[in-house]
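Below you will find the structure I want to go over with you.
Just one protein chain is left out here, and the rest sit where they should.
What follows is chain A.
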Amino acid sequence: MDITEFYDTFFEEAGELLAEMETHLLELDVDAPDPEQLNAIFRAAHSIKGGAGTFGFEALQRTTHLLENLLDYTRRGELALRRDIVDTFLEAKDMLNDQLEAYRSGSEPDPEALERICQTLQQLALEEIGEVADVNGAAPKPAAVEAVPKPAAGEAGQPQSDGAGGGYRVVFLNVAEKDRQLLIEELGNLGDIKGQSGGAERYEVTLSTSLSADDIEAVMCFIAEPEQLEISPLAQAGAAADTGNAGQATAGTAEEKSSEKVEEKKAASPKTSKPGRSAAAKGAGGGESTSIRVPVTKVDQIINLVGELIITQSMLNQVASEAGDQVHGKLEHGLNLLARTARDLQEAVMSVRMVPMDYVFSRFPRLVRDLAGKLDKEVELVTEGRSTELDKGLTERIIDPLTHLVRNSLDHGIESPERREAAGKPRCGRLTLSATHQGGNILIEVSDDGAGLNRDKILAKARSNGLPVTDNMPDDEVWQLIFAPGFSTAEEVSDVSGRGVGMDVVKRNIQSMGGHVDILSQPGQGTTIRIVLPLTLAILDGMLIRVGDETFILPISGVIESLQPQKEDLYPRTGGDLLLKVREDYLPVVAVHRVMDVRGAVEDPTAAIAVIVQGKGRRYALQVDELVGQQQVVVKNLETNYRRVPGVSAATILGDGSVALILDIADLHRLSQSIKENPIFGAHEAARSRQEAETV
């Protein structure tokens, strides 16, 4: 697996971000810009810059960096917006689009246009802020082609021969002595070195290993350039010369067309390689015969049908149980068998959607290497649990938050080699990415052995940001402060991090996936950030609740407890608010029947059930009539044929074939606020709840 596989994802994401940026820019009220919108624009630029940096898209990174600087000034109110400034931003956005298109089609963006837009942005910065924007902020990066770690055809001939000899001849061309030692050392870790000879120009190593050429190359390419490597299977020494030549021949063209190389690499041989999507299984090593590539939509269709099967099966069961004694023994036996097979089938189908975390982790070696170089730090990246599986949809969404965390660890966590030595630690810092399963969750950890979080600094910064803090807050709560928007304790803004975007976005992203983040930190020993995520979004553990004669579903992950409210614990407030005292906390009560407009529900809170829920970091109580039970439900999108419904995240189908709505815990609270803005509560009340909504 190599980084080029993620180009498509990046292009898609960046495209969406740019579209979003444009919408916000266009909607922006120049005289009184909405801070949230400015933040959104800034975040979009920041995210694109991060991605561009990861993939080595230099022009894109340079432009976004300049744009981001300006946006940061606007965001902080130091640069007053004018129509023409917004126009310049839009122009820059268009330019970014062009650059993205260029990279997507595998060419370099127009350098003249790049100079022009950079000039414009620098000029703007100079005139408005009186400082020269940091031209070199985006340090010159190796060109995009370097991200492609191998000549296309060098590998192309191998899938057939992989199993044959169990060994390879690895040739280093013009590799420096120091690097060569490293390479040989690495090869030693991969298998048995049978022999080595040669000089600086050409050095041959014969390696006996069970690994594929792909794997060897993946390790090597962190040290040497792909052009410097030739890996050929021992059994086919003759053929190796051919593929070597072919590799040389295609290398020239492939360098300009990095995106096509991915496709070529997947093709079975140089002759059949063609631009455009190849249907061949990804990865070499004889992967073709044991795996097939299937569009996700097809898998989803099967999952859908299996979901239906389960529903039909539970309908049959219900009918059988209603029929009671009249059910024939054999029929009952058959039904039981059906139930078991259906569940197994569902599990098997769900596992198809699962991909190993390797898909995510393999992005990081390059990022860590580049960043460490840029920051003059020595960092060793360790990944654990690469084979831990996670839903495909989630792996894609976890990449951005993880990237932020890794960047933060490198920038703020791990100290410079000198400082590490002074503290009695090895010069080389250690960054560990790990993934493990824990029940129905996956636990992903980013840990470093750096300086740890600085409690005093965080508290001081929180105070200056106007956050309510005290000196004797427990550590846990202090660490959570870094998730507040705009929070950064970095003294200087760098290309890497420190602008205070990121952590709040990380937390929001993870929460939107139904997960949460914890931080463990020891001064001087390092920081561990732990992300807990559900394994899949396609199935959800739900709590069925009844309100009036309607059934709703709450995601169990958001439910803390349920209780029957006592009269003395209820505190009605003016304006219709109701607070419920649960132990030491006063929680607002949101009545589901009111938000979801259900008639015939229990009005008296003491006759109802209060379900304490947590959503978006806010705890509150939901008033429902009855708890019906717990059940795994298949999540169905409402937006496929309808539209987003406030307070509802999705729908599912119950055993009786009817549709039940899955409530969105975070959104319900917001909804109850906006319902209160109803004019009957008077202007004062409306203003108050609006204010409250804004502070959420």
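The rule we apply is simple: a residue touches a chain if its C-beta (ideal position, glycine included) is under 8 Å from a C-beta of that chain, and two chains touch if they have at least 3 such contacts; residues count from 1.
One rule holds for everything that comes next: contacts and distances are computed from a predicted model.
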Should one name the undisplayed chain from "Chemotaxis protein CheW", "Ring-1,2-phenylacetyl-CoA epoxidase subunit PaaC", "Heme exporter protein C" or "Transport permease protein" using UniProt, the answer is "Chemotaxis protein CheW"
For the chain that's not shown, point to the residue among A:Leu305, A:Ala323, A:Leu337 or A:Ala607 touching it.
A:Leu305
So that we can see where the missing chain sits, which residues of chain A does it touch?
20, 23, 304-305, 307-308, 311, 550, 595-598, 636-648, 651, 653, 656-661
